[in-house]
Every structure is written in structure tokens, then in C-alpha cells.
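Of the protein chains in this complex, one is absent; all others appear in place.
Letters A, B and C mark the chains in the order given here, with residues in each chain numbered from 1 onward.
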Amino acid sequence: MDAAPLLPDPEPYRVLGTAAADKLDPELMRRCYAELVRGRRYNAQATALTRQGRLAVYPSTVGQEACEIAAALVLEDQDWLFPSYRDTLAAVARGLDPVQALTLLRGDWHTGYDPREHRIAPLSTPLATQLPHAVGLAHAARLRGDDVVALAMVGDGGTSEGDFHEALNFAAVWQAPVVFLVQNNGFAISVPLAKQTAAPTLAHKAVGYGMPGRLVDGNDVAAMHEVLSEAVQRARSGGGPTLIEAITYRVEAHTNADDATRYRGDAEVEAWKAHDPVELLERELTTRGLLDEADIRAAKDAAEVMAASLRERMNAEPVLNPMDLFGHVYAEQTGRLREQAEMLRAELEAEEQS
Amino acid sequence: MDAAPLLPDPEPYRVLGTAAADKLDPELMRRCYAELVRGRRYNAQATALTRQGRLAVYPSTVGQEACEIAAALVLEDQDWLFPSYRDTLAAVARGLDPVQALTLLRGDWHTGYDPREHRIAPLSTPLATQLPHAVGLAHAARLRGDDVVALAMVGDGGTSEGDFHEALNFAAVWQAPVVFLVQNNGFAISVPLAKQTAAPTLAHKAVGYGMPGRLVDGNDVAAMHEVLSEAVQRARSGGGPTLIEAITYRVEAHTNADDATRYRGDAEVEAWKAHDPVELLERELTTRGLLDEADIRAAKDAAEVMAASLRERMNAEPVLNPMDLFGHVYAEQTGRLREQAEMLRAELEAEEQS
Amino acid sequence: MSTVAVKPVAKPATMAQALGRAMRDAMAEDPTVHVMGEDVGTLGGVFRITDGLAKEFGDDRCTDTPLAEAGILGAAVGMAMYGLRPVVEMQFDAFAYPAFEQLISHVAKMRNRTRGAMPLPITIRVPYGGGIGGVEHHSDSSEAYYVATPGLHVVTPATVEDAYGLLRASIASDDPVVFLEPKRLYWSKADWNPESPAVVPGIGKALVRRAGTGATLITYGPSLPVCLEAAEAAREEGWDLEVVDLRSLVPFDEETVVQSVRRTGRAVVVHEAGGFGGPGAEIAARVSERCFHHLEAPVLRVTGFDIPYPPPMLEKHHLPSVDRILDTVARLQWEN
Partner (left out) sequence: MSTVAVKPVAKPATMAQALGRAMRDAMAEDPTVHVMGEDVGTLGGVFRITDGLAKEFGDDRCTDTPLAEAGILGAAVGMAMYGLRPVVEMQFDAFAYPAFEQLISHVAKMRNRTRGAMPLPITIRVPYGGGIGGVEHHSDSSEAYYVATPGLHVVTPATVEDAYGLLRASIASDDPVVFLEPKRLYWSKADWNPESPAVVPGIGKALVRRAGTGATLITYGPSLPVCLEAAEAAREEGWDLEVVDLRSLVPFDEETVVQSVRRTGRAVVVHEAGGFGGPGAEIAARVSERCFHHLEAPVLRVTGFDIPYPPPMLEKHHLPSVDRILDTVARLQWEN
């Protein structure tokens, strides 16, 4: 190895509020802003749907929208996104219909969309297990000579899993075109980062695999976009994988079923609210005259339209066919499954007749 | 974290042949020498036993004796050793009867000794799985206020397993008194290090866990002893875990069943033979007048005594009681096991009578 | 000295409370008992089973670990090697799978491979089964894997009292126990006296929960209430059903089951786990063998389908229901 990787940034990389913001691309930033506003609204709507019993569970990304949005925006159409269970917003920002993104969480079928059509892998509930998938897919695309980058998302807690380690190692050995984005939101359910790792930063883990590691302010969408773009670009041009740690914060509870007051105080949450990704960008852009009242209103309106449509469509009771339980276990049904399907069919018919 | 760990040594740490050798402890080095000679002889004898069908399989540590010996010598009586499947020599150097160390490999019972009596965990065949055990044991001892350090051994290939990652992370978070010794012998069976990792060194992996990492010449027993002692001392005094990478070489095939010519050339092997751990020490000590012909002879003689005893005792056919198959599955036999034991007993009796 | 002892009385308690109490009492009695897992400390676990333990016994006795199940179980192995009695919580059934190698290759085998020198008294608590609307990977009935692994005990309570008694017995066991907690019964209630809880002397005894003469329902864990309800409903059809609660799958209390079926002459095994290669297969095979000359009809099974666990909106079709049990009982060749 002649290009021994360096230790990552000592401080999270920032753009907003620094001199680097002079070089912001106004168009891109306005797009980011609109997406952030939409993302925030999406989070609010989804949480509201849990209260109305329309979603079984929702892990919110309030406070983490800059990471979710940036992850979606840096990818080309042919690239793949590998979201964790929390990252429905990234999928939505990539263009997926919010209803499809939330299908799983509403108690409907496990994956609400065709992963191949959208190049979005199924939301991964078993933590970190999606990371080797991203590596394998990126590697396969490279072997086939296709221009495809995979971006895989994982939480700070997920970095403790063996699959994280194995995936990063495979990626580095294979020089696979993959970008690993760790959203360090401070907690794995109730467990704070200090109980999760003794490393100086999670980005330092890159060193042990021989890949570059970057530390970024996860609430700074400009910084996120820049660092992710660089990594995607490096992957695309044959430079191999990158590990990026985004420092952010989970402003709401783990999910609607969680009670965050059991393990953290309000002061911490309030401090992070003062470093809000939407406000950070809004302040920067308005100060620089790149965003006016009309833009803000337009973003809000578009978000409301999305929310209204989502609300309305989620209020419709989904119609599932119980017989579908047997339709996709195998390409061809086994004898045993046919028998079980017959039993259920008979039961359903009997029910109907009674 | 204020004490951010540094990148490990850029070059493997060496003592023999350097100015640092001026400060060698002659007694300790003579002991090391005797153990190295004994270890080499042990390897030769074990390999010979495979040829005679007295051992089912033997993974040799020829060329790696300095690592094996040093690992055993740096531990206090109350400390624990967690060997991998290859590390029977470390167990023998710790004082275990070679016959007991080889029981598993001869096809006899899985563990030839009482781990608690010797504070040597069972030889671990599933790679890297012994590492979390070492962490848990060290942690438990610390919780109980006992002065116990655990030293866990693993190969370069084993560092790719998820268990390696999880164990190092737990150790660092818990500040457990454990030392991880990676013997980088260049190969995992046929797979060379370059296909195993893209890291600058395996010691660099320490960075990602927030623990010190050291890179050592694994064929330099003085360097190994010093670096391991420091790490054991740090663990003992509450300073937490250390990762040590010993650069060494597997001079023989993976096991007697392996054909190393399929994946490597003679030149590489010859080059490493010129950097032999026994010769390195012998040269240093004789040059310095710390070892004379009589010492060398004494070491050889002691090794021959060990080998002769081992050979003789391994030639005796072990007597196993088939009924023991049912004796230790549970503290108390289940009904089903009693039934199966009865069946076997009847079969054995019938056999005897016929 | 002269205070009058107030005899505590039985009050309604949930299975969740009884499980927590079992750990608390075990920890109070035995300083080597350590609870560990994801979120078991400050939060008290996602199901609140370990609520209060970290407060009462400190973080070193009830420990929030890093998020890595193989690491958790592997560390527990090391702790047990040193003489502690770890009680490990796996957050959900499917999240125990990363620890599978540690479980099969070490936990289950350690006593045997050291010929008794190194037993591992580890209790592995696994919330299992469906019926709570959990999204995928949160409702697996994974008992077949554990049952097929010699060296493990597999225990599962179905009542509040058993939750306490069996968990105490499991923690006290010198062998590793996979303790399967039927998560949809966590909030089931019964009158229970936490101050003089029933002691279960050991694991491995099934119980006849309902006596009957016409057929035996053999079940465990989350399916026990369903079977009891089915047995009640069956009275209307003129069937008098016996219900056996296995309580532990390993050891399997074959005698209690065989005696029951020899008496009734008919048997149905009921569980949520998939049928093919599920625990019911062993039970049915063994009952068929040992009750061969007493059976009036083949031993039948009512199980989950042989499919990945369904989405919440369809799970009711998958789970053994009273109707499905009755339909199956009806097929027991009563005309003969």
C-alpha cells in the first residue's frame, strides 16, 4: 500500500456558516432546501399517521433530514441506495412514492416497491446486514463493466455489528464502488455512543480497512452533499470505497413506541434543535439572498401537497389478499404449500359463506 | 476521548540485531532460547506423528515459535490464554503436557485438559470466536476485582471475521484487561494477506476501536516478549486492551493435509527461513557471549527428552469409553439420551459376546 | 419483633412483571447473576422486562452492551467460563441469529467438549412469536433451530406463574437455556403473589392444563391460551379435550404426553412455528411411535404455515386459531 490512508478530519467538516459557503451552487442549494422542507413535513406526517393508527411504527428522521436528502441527491439514476430501516426519507427523496416507502411500516407487505425498478434495496431491519449486499452489488456491477455506485446507510449502533466489519473489509479488498454512510445520531435506541465505541470517531474505523474516512456535520446539507459527492465520484472512477461519519442527532424518540425521556434529558435535545438542518440552510441562503419568502412558501406548499396526498392515501384501508402468503415463497409452490393454501382458501370461503 | 490513539509503529518493532538488544535480560533470553528449541522440536515431533497416523491433523507453528513462546511466557499463573486451533505450542509453553495439548488433534476427546486448572481455554477451531470469550472472561475477572489478564490469539485470516470486530469493540468499551495477539503468518490456508485486507497493517485496526496497536517482528522473541509484556502490564493496571500484530511466516503447509506448493513458491519460504526465530536469538546470544555450546546442547537435550516422551505416549493407543458420549451433554441426562445410551450399551455388550 | 407479619396476597401481575421479578430475585440471591444485552439497562429493555434492574444492582450487574449479538453471547461465554451466570437478552427472535455460531459451536458444546470441566450456565432470553403486529423480522418462531441443537435446554412459559418459576429454574440451571418468551403474552395477567412465588424445582416437566378424555392438544407458549379456548369451544361439539402445556421443549417430557395420548387415543400438536421440520414434527413422530397401538387417528398438527412470517395485516391468517384447531380436531376420525 503506498497510499496509506490518513486519519480522518479532526473536526466535522462544515460548509454552512463558513467561508466555504461562498462557493455554494445556488440551484443545488435551493433544491436541497425544498427537499429538506419536504422531508421535515414527511416526518411530521408519518408520525401523525402512527397516532391515527395508520402506521404500525415509524422511526423518525427529524433532525437527520440533511443526511437523508444528501444521500439521495448525490446518486445517479443507475446507482443503488441501500437504506436501513430508518431511512425511508432517503428513499422518498430519491423519488419513491411515500406510500410505497411506508408500506412495510403500516403493517402491509414487507417491501412496498420493486427494488430493481427504483434501485433501492428493501429497507433493512436486521442492522448492518445491508452493507455486504451493497458491496456485492457494487462489485457485481463493476465486474460487468457497468457504471454503478452503491451507497449504503447504517446507524452508529450498527457499526458494532460484525457485518459492518466484514462489509467494509470486502469493499476495500475488492475496491468496490461503494460509499458507507454512518449516521451517528447519538443513540442506538437508548444506548449512547459512549457505550457503543471507544474510538475517537466512527470515521477512524476507515483506517483499519485501508479506505478513506471522513467526518462531516450531518446537519449541514451542503457539507454532506459535497463529501458524499466526492466519495461517489471516487467510487465511480475506480478509487474504491469511502466511510463517512455524519454527526447528527435523533431529535425524536427511537420510534413512536419509544419513551426517550427514560434515557436522555431535554437540554441535550434543545441544544441540537438549535443546530437544525433546515434552519441552518435557510439562514445561510436567506442571508446570502439566495432564498426569498416566495421560495420558502413554495417549498412549504409543495410539502403540504405531498403530505395531504400521503395522508389521504394512507387513510384508505389497504386490501391484501391472504392467498398471496403462498405466492412468493418459492418460484414454484411446493406440495406442502399448495396444501396449506388450499386449507386457507377453504377457510376463507367458509367465512364468506357464513 | 482525550488520549486519541496513535497510528501504530510504521515498521515492525525489533530488538534482536538492534541497539536495543544491549539491554536484554540474559536469564529471560536463555529461557526463551530453551523454549524456542523445545518448541521447534515439538513441531517436528507432532508433524512426524501425523505421518505415523498418530495424529489426525497437525497445524504446525514452525517459524512462528517466537510468538507462541512469548505469548505463554508473559502471563502470570492466574492469567488466561485463549489459543486458536493452531496454538498448541503456546499451551505447551505455558506448561501443558504436550499429550494433553494434542488430544483433540489425535482424534481423541475434544479438549485434552481442564481449562480451569490450566487457565487455557479450549483450542478454538471456529476462527475468531475465542476473542469475545477472552473479553468476557477478562471483564468478569475485573468486575470481581481479581488480577487477571486474558491473552487471545488469532491469525491474520481470523481478523476478517465479525467476531474479531465485536470482541475488540467490547474490549475497548469495557476497558477489559485483554491483549489481542494477531499472528500474521502471511496466509489463511492458501489466501495471502493481500486478498484478506487492504489495511496498511493489521495493527492499524486498533485505531477504529480506540485502543493502542503495535506492530512487531514476530520472529524476534525479545521484541515479542517486550511488546506483549507492556500490553499485559497495561491491561493489568487498568489501561485496557491492546492489539498486537506480529509479522511472522508459516514455514510449513497449513496442516499436514495441505499442499502449499499449490499457492506459493519456494523462494518466499527460503527467504523467511533466513529470518528464523530460533537462529535469530541463537546468533544474538552467542555473539554476545550469553549462550555457549553447553547451553545449546542442554536445550537440545531437554527438547529431545520432551519429544521422546511425547512420541512414546502418543504411540500408546488411547482407550476411550463410548458410553462417555452421553456423559457430558447436559448436567443431567435427558430421557432421550438415556434411551440412546441404553441402545449403545446393549450393542456393545452384544459385540463383546459375539 | 412484635410487629405482626402482613401476609402478602396475590394480586394481578403481568408475565412481563413476573419475568422481571425472577431476574431481580435471582440477582439478589446470587451475586454471580449478570443481566446483559441491548437496552436492558437505563431503558429497561424494549419490552421493559429488565426495568429497574440497573438501578437496583448497578450498571455492572445489568449492562447495556454494544449492538452486536455474537459479541454479547461470546462475552457471556467468557463470563460464564470465569464463574458468572449471565442472563442475556436478545431483543427479538430474528436478532438472535447473528449469535448462532457462538450458540451452536460454543454454548451448546462447551460442557461436552471439556467433558464436564466447563459447564456454561447461561440463560438466553429470546422474545419470540407473533401476534403483536410486529413488522418483518420481529415475529419469528425460531424454536426449531434450538430444539435441534444438543446441549441446549429450550424452555418456554405460557403463564405468569411459570414465567417466574421457569426463569428462576433456568437461571439456576448449570446448563445453557434458551428461554423463549412468548411476546404476545407479555401483558397477559394472572393473580400472582410476588412475595411467595411458586418455585419450579427444575425444567423438563409438562403440565396437563385441562383434563379431557377425547383427544389431547399438545402445545406450549403462545398457543396455550388458544388451545384452552379451543378446548372450551369443543365442548359444544361434544369433544372433551385434554390440553398439555410442554413448558420445556428440551428436555421433552415424553412421559406426560404419551400417557395422555394413550388415554385419549387422539392427538393434535399446536404451535406457531412453521410445520415443516418444526418442533411439532418431533412430537408427532414420537407420539405416533410410542402410542401406535392406542391411536384412533393419525396425529395431526396445527402450525404456522411454511412461509416467512407474514406482514402484520395478514398474520391472523397464519397463526393457529381456535377454528383451525377445531377443524383439525374434527378430522380425528371420530366415526371410527
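We take it that a residue touches a chain if its C-beta (ideal position, glycine included) is under 8 Å from a C-beta of that chain, and two chains touch if they have at least 3 such contacts.
All values reported here derive from a predicted model rather than from experimental measurement.
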{"item": "Chains shown that the absent chain touches, full complex", "value": "A, B, C"}
{"item": "Of B:T125, B:Q233 or B:S309, the one touching the omitted chain in the full complex", "value": "B:T125"}
{"item": "Hidden partner chain, touching residue among C:P98, C:P119, C:P176 or C:P225", "value": "C:P98"}
{"item": "Residue of A:D25, A:D114, A:E279 or A:D292 in touch with the missing chain, whole complex considered", "value": "A:D114"}
{"item": "Listed residues C:I72, C:V147 or C:M313, member touching the removed chain", "value": "C:V147"}
{"item": "Which of A:V135, A:L193 or A:A260 contacts the chain that the document leaves out", "value": "A:V135"}
{"item": "Interface with the undisplayed chain - residues on chain C", "value": "70, 94, 97-98, 100-101, 104-105, 108-109, 112-113, 136-137, 144-145, 147-148, 150-151, 250, 252, 273-274, 276-282, 284-286, 288-290, 292, 295, 297-301, 305-308"}
{"item": "Interface residues of chain B (partner: the chain not displayed)", "value": "56-57, 104-105, 107-110, 125-127, 157-158, 160-163, 188-191, 195-197, 257-258, 262-263, 318, 320, 322, 324-326, 329, 334, 336-337, 340, 343-344, 347"}
{"item": "Hidden partner interface residues of chain A, rising order", "value": "109-111, 114-117, 121-122, 125-126, 129, 131-141, 143-144, 148, 150, 162-163, 165-167, 169-170, 173, 324, 327-331, 334-336"}
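Here, only the chains that are shown with their structure count from here on.
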{"item": "Longest centre-to-centre distance from chain C, chain (CA-based)", "value": "B"}
{"item": "Chain centre separation in whole Å, for chain C relative to chain B (CA means)", "value": "40"}
{"item": "Geometric centre distance via CA averages, chain C-chain A, whole Å", "value": "36"}
{"item": "Distance between the centres, which are taken as Cα means, of chain B and chain A, whole angstrom", "value": "43"}
{"item": "Per-residue overlap in chain B, given as positions that touch at least 2 other chains", "value": "162-163, 165-166, 169, 173"}
{"item": "Per-residue multi-chain contacts in chain C, two or more chains", "value": "65-66, 68, 70-71, 98"}
